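Take this structure, written in structure tokens, and hold onto it; I'll ask about it next.
Note that one protein chain is taken out, while the other chains of the complex remain in position.
For clarity, chains are labelled A, B, C, D and E in written order, and residue numbers in each chain start from 1.
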Amino acid sequence: MSQLHEYSDFKHFLVSSPSEYVAHVEINRPAKLNAFFEDMWVELGKVFDKLSCDPNVRAVVLSGAGDRAFTAGLDVKAASEGSIVSASAGDGARTATQMRRGVFEFQECITRVEKCEKPVICVLHGISYGLAIDVSSCADVRICSKDTKLSVKEVDIGLAADIGTLSRLPKVVGSFSWVKDVCMSARIFGADEALAVGFVSQVHESKAKSIEAAVNLATLLSSKSPVAVQGTKELLNHARENTVADSLRYTAIWNSAMLQSNDLKAAFMSSFQKTRPTFAKL
Amino acid sequence: MSQLHEYSDFKHFLVSSPSEYVAHVEINRPAKLNAFFEDMWVELGKVFDKLSCDPNVRAVVLSGAGDRAFTAGLDVKAASEGSIVSASAGDGARTATQMRRGVFEFQECITRVEKCEKPVICVLHGISYGLAIDVSSCADVRICSKDTKLSVKEVDIGLAADIGTLSRLPKVVGSFSWVKDVCMSARIFGADEALAVGFVSQVHESKAKSIEAAVNLATLLSSKSPVAVQGTKELLNHARENTVADSLRYTAIWNSAMLQSNDLKAAFMSSFQKTRPTFAKL
Amino acid sequence: MSQLHEYSDFKHFLVSSPSEYVAHVEINRPAKLNAFFEDMWVELGKVFDKLSCDPNVRAVVLSGAGDRAFTAGLDVKAASEGSIVSASAGDGARTATQMRRGVFEFQECITRVEKCEKPVICVLHGISYGLAIDVSSCADVRICSKDTKLSVKEVDIGLAADIGTLSRLPKVVGSFSWVKDVCMSARIFGADEALAVGFVSQVHESKAKSIEAAVNLATLLSSKSPVAVQGTKELLNHARENTVADSLRYTAIWNSAMLQSNDLKAAFMSSFQKTRPTFAKL
Amino acid sequence: MSQLHEYSDFKHFLVSSPSEYVAHVEINRPAKLNAFFEDMWVELGKVFDKLSCDPNVRAVVLSGAGDRAFTAGLDVKAASEGSIVSASAGDGARTATQMRRGVFEFQECITRVEKCEKPVICVLHGISYGLAIDVSSCADVRICSKDTKLSVKEVDIGLAADIGTLSRLPKVVGSFSWVKDVCMSARIFGADEALAVGFVSQVHESKAKSIEAAVNLATLLSSKSPVAVQGTKELLNHARENTVADSLRYTAIWNSAMLQSNDLKAAFMSSFQKTRPTFAKL
Amino acid sequence: MSQLHEYSDFKHFLVSSPSEYVAHVEINRPAKLNAFFEDMWVELGKVFDKLSCDPNVRAVVLSGAGDRAFTAGLDVKAASEGSIVSASAGDGARTATQMRRGVFEFQECITRVEKCEKPVICVLHGISYGLAIDVSSCADVRICSKDTKLSVKEVDIGLAADIGTLSRLPKVVGSFSWVKDVCMSARIFGADEALAVGFVSQVHESKAKSIEAAVNLATLLSSKSPVAVQGTKELLNHARENTVADSLRYTAIWNSAMLQSNDLKAAFMSSFQKTRPTFAKL
Partner (left out) sequence: MSQLHEYSDFKHFLVSSPSEYVAHVEINRPAKLNAFFEDMWVELGKVFDKLSCDPNVRAVVLSGAGDRAFTAGLDVKAASEGSIVSASAGDGARTATQMRRGVFEFQECITRVEKCEKPVICVLHGISYGLAIDVSSCADVRICSKDTKLSVKEVDIGLAADIGTLSRLPKVVGSFSWVKDVCMSARIFGADEALAVGFVSQVHESKAKSIEAAVNLATLLSSKSPVAVQGTKELLNHARENTVADSLRYTAIWNSAMLQSNDLKAAFMSSFQKTRPTFAKL
């Protein structure tokens, strides 16, 4: 599991390659429970932009460094000194304009995780508060360890979560009663509850086991046609927010180009010959 | 648990205050299993309009009076004498116009429960048929007692439910197969099934225990910043029906005003000082 | 359980009537695991168009013939000789145009199952791969037997599923993490998992028991007002893809005509008299 | 042209009947250029709610009383003493909440003009600023006199128009460049320009001639089937904001009830017999 | 201008070829002012389905046969004997179901004109009432002769137009005041008015001159890359009903296949060499 050289300039994220075509991104501020400040979320966006078009990457695993936390969320101390809270001009409209721009920029960075063309498997573990939910809701598959403590924490610092949790959570789990409960109460919930409502789709004994499962899944996805896997991700994200009729139309347009691929032949032949197919980079 | 004086003029609903900032609304026609007639749903709308802007209320618990039923639904006998069924003019188009207006007005009243700015926790218990589902689907969190018997009853009286159940149920639980099953068959289902599919998020031994749990949750929510809690409700309701991109944009606009609040400072300080914060009325 | 005479001209589907007003459609190519080729999906569309307006049918059960499979999906061998794969003109845009038309036509056929005005109960059993998910996602209620092996298989033949699975699956189950997992990995999952996530709403010991349960449910639905049952189906399908406000409006318009029915009186009277109501054909 | 008795309790609006089935509503504060204060817009909503269901009304003409103005807009002096501007609590979020509620209530009143089931023909004349555009954009047909001076005035009092102009103007005229120009510059434009861009569809020499033309059109509409005319209004309003496919579907549902009318026969017969048809009230 | 052999089996439409790659479709019932009955609109759909995929056709001109009318609309006499009006079962809901199915089928036929992949230029002339507007609103470009008399006639036969006019007219012209006026009043308007509001984009002296202009435009379009022209039609139709963001996304997906075409090179080279490019069939 070696560092990926092209990503070594990033300061707050470690990017390594546990297996061929798989990148493992770690939020790297374990001494502070991986709490985020502005530089970090700007960099997070850049990491995922790079992964999105990197032909050597076909699946991404995202976790926190260290054993204690995926992330404790926003570094409130840093934030209270930063631009968002200090914006204040004595004029409500002008302050609001500053706020709005700040929130938009913050949202944009987190959204890059969702827009990454490659599948993203997020491993939650330990303390996973606030921004942990915003970020992991952008991932495609969520896995967690037994010890995970999750919370949509924002209400407890006096605000409605505005970086993505409230926009995405109703679309990734089915029970709206549960979503309202955890978002309004800011209560901590555990791995079993997260599994029962479908927020995560696997729970494992430890962080190590969870990472292993995530890497296995990522490796499996990387062995398949990247045209097929990445198309599936895109079409599911589109389907989530469009009518069935619009989604079918979009799907047909998408595949009118994507079926013109050697991957179909390769996949087809190897399924007959019981061999492992090879696919060109994408 | 004293009656709330300002609500004592309502005839069909009891409104009391089990704890600070919490209002408990009871459908008050226990002798008739809390079955609804037109005056009642008009009043229901007014109760929730008043709660929505009442600065002394931060969370609402809704239940039925008496032990037998949350509500048995529409009082079919009263309805059959009332305006909706009697509308008939020998001309299909004119009858349809009367029908349409009647249904719109009925829907509007029930929708006020959803539009209430404060979080609403609905306690289902005993017989909970027809309108029970329409009304509770407007609430934010649903809790029920073990003895609850639920049914989307309308098909059994010859019509497709038109006051809200069919519009909201697909958005509050995840399994569309289950939604179709219970809505088309009108079969009775119990508390365990309601929990398993995510329609309710808690089940308790008895009505009393359920009310207690609901009041506890309402009290917890009332202790938090009302700016944060009510914003969370609004943003989740918006997110449910809009794309992620539109929801993020709306969220940023909303918070550009809502972050200009003393609640952030109060919440922040008390989380550091481990004290209980105080928030101005809203 | 006699063959339905009016449907005896169909070559690839058996249509029988296990009870009054119930039609049982069987995919009839058991020797080839009910795998589909072009003629079959064209015929599937025609069968459901006919059922949709057939006044003698009030509910439909759909299953595969034989014990081994609901359907193994696309007959890849047939497809590779057919129009879709052979389309190729040396010009990417022209090939794409052929592809697009082909996918649209294929989608249209499958969509007829969803557009059928009568409720459709799909019984999955044995091998249920690829097209099995596309088709069953169009049904209203899904039931399966314990031995069912399901898979969104398309990624394994090098493409993103484009006949409906990716468009509908996010709308029929709640956990988006699970949907992404099974659609990207193409892994096989069983009946228990399908039940846990809400893809199916019943699991039975065997195919025979599953068919029995489906026929029972279909018979129950057929005993109710067809105006009420079919309206419920239509309104739930509309609600799934529209805002609550639009759905309420549409519902009121729909019922302004549909409440002008003798079914209300019939249902009402028999509920008082504890008799079985009779409803005119629809 | 007699006063309509049932509307004589309204204080700020005169409602008379210039011909059978036609109501003429006049904003009645000519000494103050028909400028609006809160009581007036609340009453405006009530007038149009009443007209909407009044079986004796089939078309409405709306104008200002007196020769000088349709309306000069908001009575800024009254407003500056009223609830909207005075709302201020030292806390930005709480002030915003008051503002939001105030704007919603104001919008709701104006929207009643659009929601009125009967066609509304608005006659603009003289000074027609600010609220004049908000209100007339809710009407179905706009007519003006040569002397009309129009302006989207809000920018000149320091705010973006929030009562409807910005929401509706892009949907009632075609040139977005023109819409942006007049809304951002707040410049005054005249009758000819309003006609050229399609904001009004007729211009007449004087206010009197304009009223006459409006009454003639209203009388013509009132001679036709109210089922047909009111349906046309509803379906065009729906079409404006929905896709063609959704609009076609909604139209078919709407007409499935509305074609069950004696009006078709009456209209049909009289077109053959060259007689004037009579239609039942609606 | 020879008949197109492959279209000679159609009974109610003449299809000829005035120039290479251009088809001219004439509604062929001049003795009855080209009034439509059910067989005709079913056939209309089939004609345009065939044109849509015909590689020898790149642009379509649609007009009426004879000098008196494009079409006088629905043949009311035929209709009154046909299925739509005669549907009546004594039960409002069942009658509504028949109506709904009938309207859907009728709409579907007319919509084929819009769905035709090739550009359609409609020449209106003489009497152009009712269905004339429904059909021509599906075309891409509208041209008319000076003598054209147009009317959205449906209100005069007691119904709101339900075959497409109300759904499409607000999207093809800019002035909503004008749309409401002509749709509610059913008044006749002429060529100059149609041009002024943008319903047609050319007016010519006579039907013959109009046909000539339409054929010239069709011939021009046929000389260009069919990939480019047909893509432009599709993308504009999509843009009309989607947000700019969704339209941009769809456009990029569409062109990701459509830019892989020899047409770019051919167009590019001939623009340099001032020669006429040749494009492969589509």
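Things to note:
Please note the rule applied: a contact is a pair of C-beta atoms (placed from the backbone, for glycine too) under 8 Å apart; a residue touches a chain by one contact, two chains touch by 3 or more.
Bear in mind the structure is a predicted one, so any value in this text is a computation, not a measurement.
Interface note: of D:Leu4, D:Val60 or D:Ala96, the residue touching the hidden chain in the full complex is D:Ala96.
The omitted chain makes contact with just one of the residues D:Leu166, D:Leu220 or D:Ala245: D:Leu166.
Although one chain is not drawn, its touching partners on chain A can still be listed: residues 53, 89, 91-94, 96-97, 101, 227, 257-263, 280, 282.
Seen from chain E, the chain kept out of the figure touches residues 119, 140-142, 171-175, 197-201, 217, 220-221, 224-225, 227-229, 231-236, 239-240, 243-244, 247-248, 251-261, 263-268, 271.
By the touch rule set out above, chain D reaches the unshown chain at residues 76, 80, 84-85, 92, 95-97, 99-100, 103-104, 107, 111, 114, 154-162, 164, 166-171, 173-181, 183-186, 197-198, 241.
Simple rule for what comes next: only the chains that are shown with their structure count from here on.
More contacting C-beta pairs link the chains of C-E than the other of the two pairs C-E and B-E.
Averaging Cα coordinates per chain places chain A and chain D 49 Å apart. Counting only residues that touch two or more partner chains, chain A has 92, 95-96, 171, 173-175, 197-198, 253-254, 256-257, 260.
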